[in-house]
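For subunit A:
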Amino acid sequence: MNLFNSLPLLILLSSLLPGLAIFLLKEESHGLRTLLNLLGAVTKLLFVAIMIWGVFHERDIEMRWALGPGLELVLQADALSVLFVTLSTILWLVTTIYAIGYLENTPHRSRFFGFFSLCVTATVGLALSGNLFTFVIFYELLTLATYPLVAHKGSPMAVRGARIYLAYTLGGGILLLIGAVWLHTIAGPIEFTQGGLLSQLPHLDPNALRWIFLLLIIGLGVKAALFPLHGWLPQAMVAPAPVSALLHAVAVVKAGAFGIVRVVYDVYGVEFSASLNLLPFLGAMAAFTIIYGSVKALSQDHLKRRLAYSTISQVSYIALGTAIVGPLATIGGVVHLVHQGVMKITLFFAAGNYAENLGVHRVSEMDGIGKRMPATTLAFSIAVLGMIGIPPVAGFISKWYLGLGALQTGDGIWVIPVLLISSLLNAAYFLPILYRAWFKRAVTAWPEEKPKTGRWEMPGALMWPPVITASLALIIGLFAAAPYSPLEWASLIAEREY
Partner candidate 1 sequence: MTEWLWLFLDLTLILLLLTLAWLTCATHNNQKGVTYFIAFGLLLALAWARLKAPDLALAEAVIGAGISGALLLAAIKHDDDAQSVNKLPSIKLWMVNLLTVALATLMGWGVWHGLELSDGNRLADQVLAQVPESGVTNPVTAVLLNFRAYDTLLELAVVLTAVLAVLTLNPMRKTYVPAEPILQTMLSWLVPLLVVTSGYLLWVGAHAPGGAFQAGALLASALILLQLAQPTAYQAINLNWMRFLLIVGIAVFVSVGLLMMFLNTAFLGYSSSWSGILILVIETAATFSIASALAIAYMGGRPDGWETFETSTSSGHQGGKHS
Partner candidate 2 sequence: MNNPMVWVIMLPLLASLITLAWPRRAHWIGLLFSVITLAFSMVLVYQVFNGGPQTHELGNWNAGLGIALRADALSASLLVMAMLVFTATTFYADAYFSDVNKRMRFWPLWLMLSTAINALLLSGDLFNLYVTLELLGLSAVALTALSDNRAALQASIRYLSIGLLGSLVFLAGVALIYTGYGILDLELLAQRIQAEPLAQVALTLMSAGLIIKSALFPMHFWLPAAHASAPAPVSAALSALVVKVSLYIILRLWIDVFDVVITPASALLIGILGAAAVIWGSWQALRAERLKLLAAYSTVAQLGYLFIFIPLITGLPEGQLRETAFTALVLLALTHGFAKSALFLSAGVVQHRAGHDRIADLAGTSRALPLTTFIIALSGVALIGLPPSGSFIAKWQLLAASIHSAQWWWIPVVATGSILAAAYTFRVLGHAFGPGDSAGKVLNWGREEIPALTLALFATVVLGLGSAGLWDFISNNSQFIGG
Partner candidate 3 sequence: MISEQLLFALCGIGIFSIGLRATLIHQQLLSRLLALNVCGAGVFLIFIAIAYRGETQIADPVPHALVLTGIVVAVSAMAMALALRHKLKDLNDE
């Protein structure tokens, strides 16, 4: 086995092994735990760098392990998986730093970071899955690894939130499983194939394929929080901020969206899906979710809840991009996978900082917060602008390509108003926050202000992560045309899919 073929396994192990080791650590051994965490994250980043190079040069990166007749664990790297892996690896590193700062002096950190690493392992495994069977396995594992994170605080609220989360995701998991098994029985092992596997197989019953598509999309839609399957996401907000960040930007929601992309492009094939009349259904579901999430976000005073509904809305852009046939829309959808992640994680870091440093949980409490915490608020503002789609922040690029893609097809023209309305709504629920933060004066004292300790507005481990991710959002927006940028990579994916 050469280096390239063992890369996927190495990438998995680089977070799995530290995770398992952390479980066994004593609560007090902070140093060793931090070292293991960072070592794992950096090692993974290194392996991912090698993998990017390998995929770009079209090296074969694949490993297989049989589990029974027709059932193989396949880990492989193609352009799409590399995009997702890179995103999660980078954001994992940042989130780990943030979590170390956030959870300082709280109990059960060994357990937390153990499951945190397992969660990333599952996400990366999902990204690297080479067939539907492997994907389903990691999809379920992700559910399992995130449950203890959501329930982490142990309070009745947390346990309840975790239970709701579990009920939704396991229910979705079963539908996905049934769909996957059904597809497996009529079409054999479902290897992810660029251009779509099923489109190359003749003599399949189109009605069965439609039903299976429905099962798969509902199963995946639960995690991707497509309306009406989104109910768990606002409930899961009880989790600690780094977990919310991870859930919304990297792991769970993204896994669902990624799965939809995989099913449409690499299982059915986008043109074949269109010929089965499946895409309008997906597109309608996505478009409705986009509007619905935005409308709901308008009325939320609780900041994290507002962000949660914003996620529901934003992630559906990915599904929307998938539902429109044409390389430009594909680029828009796929690149939004990255852009939304980077921007949304910034927002959650900032929300966590407000809560942690000042005890601010509600939008109505945020008056004048920009003066008190300028760095965090600046990062927050950049991300917000990106979310609305204002250039040059990354979010603009996604919306631009989605719009172009819709125009390109002709019959996707209805997408344009959706995009416009949603952008207006985004502005409507985000801009007031900025206004309060920067232009209003703080009237009363902050709910629970922590004494200032260092030279910054708050400890560096908490302040820098949002600053870094906000800069990232700006950079990938500004330098979208540079080689290896997410946009370039998404174009590569689109090119290979069509």
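In picking the candidates, the idea was that all candidates are chains of the complex that A comes from, given by their letters.
We take it that a contact is a pair of C-beta atoms (placed from the backbone, for glycine too) under 8 Å apart; a residue touches a chain by one contact, two chains touch by 3 or more; residues count from 1.
Computed from a predicted model, the values in this text were never measured in an experiment.
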Okay, in this complex, which of 1, 2 or 3 is up against subunit A? 2
Note which residues of subunit A are touching candidate 2 in the complex, please. 23-24, 26-27, 65-71, 73, 107-108, 111, 133, 136-138, 140-141, 143-144, 147-148, 151, 154-156, 158-159, 162-163, 166-167, 170-171, 173-174, 177-178, 181-182, 184-186
